[in-house]
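Excluded from the complex is one protein chain; the other protein chains are retained at their positions.
Take a look at subunit A:
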Amino acid sequence: MSANTAVAEKYRNNFLKEIEEQVEMGDWVKMCMQCGVCSGSCPTNFQSAWEHPPQELFMMILAGKREEVLTSSSMWNCTSCYNCIVRCPRKLPITHIMHGIAEYAHRLGMAPKMQPTRFFSGLFWKNCTHTGRVNELKLSLGLYFKDGFVQGVKNGMAMQAVAIGLLKARRLNPFELFGGHKCKDQTGIQAMLKKAYEIERSRKTAKMAG
C-alpha cells in the first residue's frame, strides 16, 4: 500500500471530507445546490464526451461514490472556458474544482491512464522540462503515437496537409527532431525545477499527513 492510498484509507465512507481536504478548492463542493446551470452552460456537450456533468459529479461526491468519481474521465474533459464559474449562482469555482479532482485522481493513480487530456498533460510536462523550451514537433508526434505505431502513422497521414502548410509558413522546423532549441542556462532551469518539486512534495506530504 503506497503512502497515498494509506492516507486515503482514513476517509473510507467519508468521500466529501476527503475531497474537501485533499482537492484544491474541494471545500466548495458542499455549496452546490444542484441547479444545473453549470452543465447547461458547458460547451463540450457532455452527453457525447462527458460521462457526468459537474453538478452530477458534485452529487456523486456527496453520495460517497468514490470509485466512480475518481476513475471517471469526466473532469478531464473540462476545457477551462469558465462559463460555469461565471454563471454559477453560488460562485463555485467549478473549473478549478474539476482540475482539482482530476489532479487528485492522478495523484492516487486512479485516473484513466490513456485519457487524452491526462496523457497530453504528462507529455507536455516532460517535453518542456527537458530543455526548458517546448519542442512542438516532438510533442505532437508523441501525441500522434499515443495509441501505437499504426495509429500514429494514420494520424500523421491525416494531418499531412496541415504539416505541409506549417512548413511552408516556416512555423515548423523539421530539424527540431534532433535535439531542438533549448534554454541557455540548462543547469539553472533544472535546479529551479528541483526546488519546485521539493516545495510541492513537502506541501503534499503535509496535506496527506493532515
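Note that contacts are C-beta pairs under 8 Å (C-beta built on N, C-alpha and C of every residue); 3 or more make two chains touch, one makes a residue touch a chain; residues count from 1.
Just so we're on the same page, contacts and distances are computed from a predicted model.
Q: Under which of the names "Sugar ABC transporter permease", "Cytochrome (Ubi)quinol oxidase subunit III", "Peptide/nickel transport system ATP-binding protein" or "Heterodisulfide reductase subunit A" is the non-displayed chain listed in UniProt?
A: "Heterodisulfide reductase subunit A"
Q: Which listed residue, A:Q22, A:S41, A:Q115 or A:S140, touches the chain dropped from view?
A: Among A:Q22, A:S41, A:Q115 or A:S140, only A:S41 touches the chain that is not shown.
Q: Footprint of the hidden chain on subunit A, which residues?
A: Listed in rising order, the touching residues are 33-37, 39-41, 45, 47, 52-53, 55-56, 86-87, 89-91.
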